[in-house]
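A short write-up of the structure that comes next.
A single protein chain has been removed from this complex, and every other one stays in its place.
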Amino acid sequence: MGVGIEVTNLNAWYGANHTLQDINLNIPASHATALIGPSGCGKSTFVRCLNRMHETNPIARVTGSVRIGDLDIYAEAKPVEIRRRVGMVFQRPNPFPTMSIYDNVAAGLKLNGYKNRRSLDEIVENSLRNSALWDEVKDDLKKKSGASLSGGQQQRLCIARALAVDPEVLLMDEPASALDPVSTSKIEDLIFQLKAQYTIVIVTHNMQQAARVAEKTGFFLNGRMVEFDSTHKIFTNPSDKRTEDYITGRFG
Amino acid sequence: MPEIRAPQIPSQKLKTPAAQKPAVPAVPSAVEPSLVRRFLLARGNSAFADRGFHWLMVLCALSIFGIVALILWQLVLRSQLSWHAFGFRFFYQSFTNPETGKPMYWDPVNSLFSAVPFIYGTLLSSFLALLLAVPLAVGVAVFLTEMCPRALRGPLAFLTELLAAIPSVIYGLWGVFVLVPLLREHVNPGLIQWFGWTGLFNNDNPTGLGFLAAGVILAIMILPIVSSLTREVMTAVPHSQREAVLALGATRWEMIRMGVLRNARIGIVGAIILGLGRALGETMAVTMVIGNTPEIHRSLLSNGSSMAAVIANEFTEAVGDMHLSALIEIGLALFIVTIIVNAFAQLLVWAVTRGAPAQTH
Partner (left out) sequence: MSTNNFPLRSRLRALTDLAVTGLTILATVVVVTPLVAIFAYLVYKGASSLNLAFFTQIPKPVGVAGGGMANAIAGSAILLAVASAIGVPIGIGGGIFLAEFGRGTKLANAVRFTADVLNGVPSIVMGLAIYALIVVPQKHFSALSGGVALGIMMIPTVCRTTEEMLLMVPHAVREAALGLGVPNWRSVLSITVKTASPGIITGCMLAFARVAGETAPLLFTALGNDFWSSSLNQPIAALPLQIYVYAISPYDDWHRLAWAGALVLIVLIVLAVSLVRYVTSRGVLKGAS
């Protein structure tokens, strides 16, 4: 089951570039929360701070606190431990090119030393079912490489890979931006189903997508969070002028 | 399910997740989530293994410095005897042959050693090699990058690559049995007849071995590296430079000269110097065709020797500690010279192909 996320006074820098400024928000458990805003507004940096992926860039720096469930991820844990609890799906599908479909899904467990073969089969099947890919790939799980699938299938494979480690939170950084409309709608259906089980944070530049899948929406602009409210309110009656300008397409 | 996992959460349960959701999940989950989760929570953060791995890789990288230091240390250590006996004079002194009264440089029996004839031989053969190889290498590079039909480019590049992969000893073998007889029978007589007046081609060595043979074989050997590096720096010249010159109505050659060669010249010089570095240290092929005589002659057709050749030729049959030490000192000099030449060349090539060596991703 998902857990809530509580972000307090989060600031982030890339070198001298202050990319996130004083972010405060509470992301509800087992719901989908969308983050929108023009490109370069800091929304991608923000989700990366939620599983400390920003630390793969040596010049990144963060202050403030993020609690996932009851764990302060900066004070009480190592990145490796957090990332096992917080799954991530990236902008471009990135299956492991040398691995079969099966191995891709099992990677998170296998590479962390999980050895129970029989339960692995079960976990792989369930993860693929949950990401709505099972029926398309069940016949060549170990024959085909992950890279041989279509773009949309690859992205669902990446979702299955993230689900296999049974995360509490699923971060999605523009998961459909590299996909065609049909694949995009499949991913959206999927998010709609998964949010009952996982806390989902989805970054998107597509406002209709936010409106379709998320209960809550946050609007980012220039490294600050301008407004955070129910999706319905953001899209029908935003309280900030800048949000309204963005929603109605006056900029961005 | 939250009840199952609750005990594994390390700290106290402050906020009950807002997940007082309907008990039936939208997706039926047959996975026992607690099993996987419990396993992953129990895994260590492997900070120790990560740090160990990191330092192991650093160690491997540092071994490169270790190798250079090791070579330097061993060569300095083992050349002490000769260094103490001759000092820096080793590199310029000469002796007099008591019988003939002529200058003499290398007498292992009487422990008289000087590196002069070998330095001369190395420099002369390398210079000859550059003289022959550079115009050809640049010509090939221009042809391959700018003129060659696409279909020919691959095979020709592959052929030059193969040239680079042939072992030195096979060039030497070919040199001994094909090149040297060819020079002896067909080339040298002509050179003596037409250019004998320069003093560079004397009719005193009937074998065909000598500086010229070494220079020719070295030229063939350094051609691939010079031409492939030249090709590399030429392709690194941005396309806009070529188009800019072409747009002014230049012919193809003018475009190559002004748009390409001018912009790549530093890198080409680097490629040439790198070729020089190879030529200076080349051992087997030179040993097999240079004649191995520690003498200095103006004539390119005379026998001579080179720094690498004398080591290869005499080391296992050295007559005493001083002889060994002198050979190692020649090796040390060769090492230092090639390090400097290669470092210089590398900087020039990097300056063109990468902008700067210290480029971040």
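Order as written gives the chain letters A and B; numbering starts at 1 within each chain.
Just so we're on the same page, contacts are C-beta pairs under 8 Å (C-beta built on N, C-alpha and C of every residue); 3 or more make two chains touch, one makes a residue touch a chain.
Just so we're clear, the structure is a prediction, and the values are computed from it rather than from any experiment.
**Q** Among A:Tyr14, A:Phe90 or A:Trp134, exactly one should touch the missing chain; which is it?
**A** A:Phe90
**Q** Decide which residue listed in B:Leu35, B:Ile166 or B:Val187 touches the omitted chain of the complex.
**A** Selected residue, touching the omitted chain: B:Ile166.
**Q** State which residues belonging to subunit B touch the missing partner chain.
**A** Residues of subunit B in contact with the hidden chain: 40, 45-46, 49-50, 52-54, 56-65, 67-68, 70-71, 74-75, 77-78, 135-140, 142-144, 147-148, 156, 158-163, 165-174, 176-178, 220, 223, 227, 251-254, 256, 274, 277-278, 280-284, 288, 308, 311-312, 315-316, 327-328, 331, 334-335, 338-339, 341-343, 345-346, 357-361.
**Q** Taking the full complex into account, what residues of subunit A touch the chain not shown?
**A** Touching the chain left out of view, subunit A contributes residues 51, 53, 56, 79-85, 87-88, 90, 92, 94-98, 107-108, 111-112, 145, 147-148, 158, 161-162, 165.
Methods note: only the chains that are shown with their structure count from here on.
**Q** State, to the nearest whole Å, the distance from the C-alpha centre of subunit A to the C-alpha centre of subunit B.
**A** 49
**Q** Hey, which residues of subunit B end up touching subunit A in the complex?
**A** So the residues of subunit B in touch with subunit A come to 1-2, 5, 9-15, 17-19, 21, 25-27, 29-33, 35-37, 39-41, 43, 45-47.
**Q** Of all residues in subunit A, which touch subunit B in the complex?
**A** Within the complex, subunit A touches subunit B at residues 1-4, 6, 28-30, 69-71, 76-78, 80-81, 84-85, 109, 112-114, 119, 122-123, 126-127, 129-130, 164-166, 193-194, 196-197.
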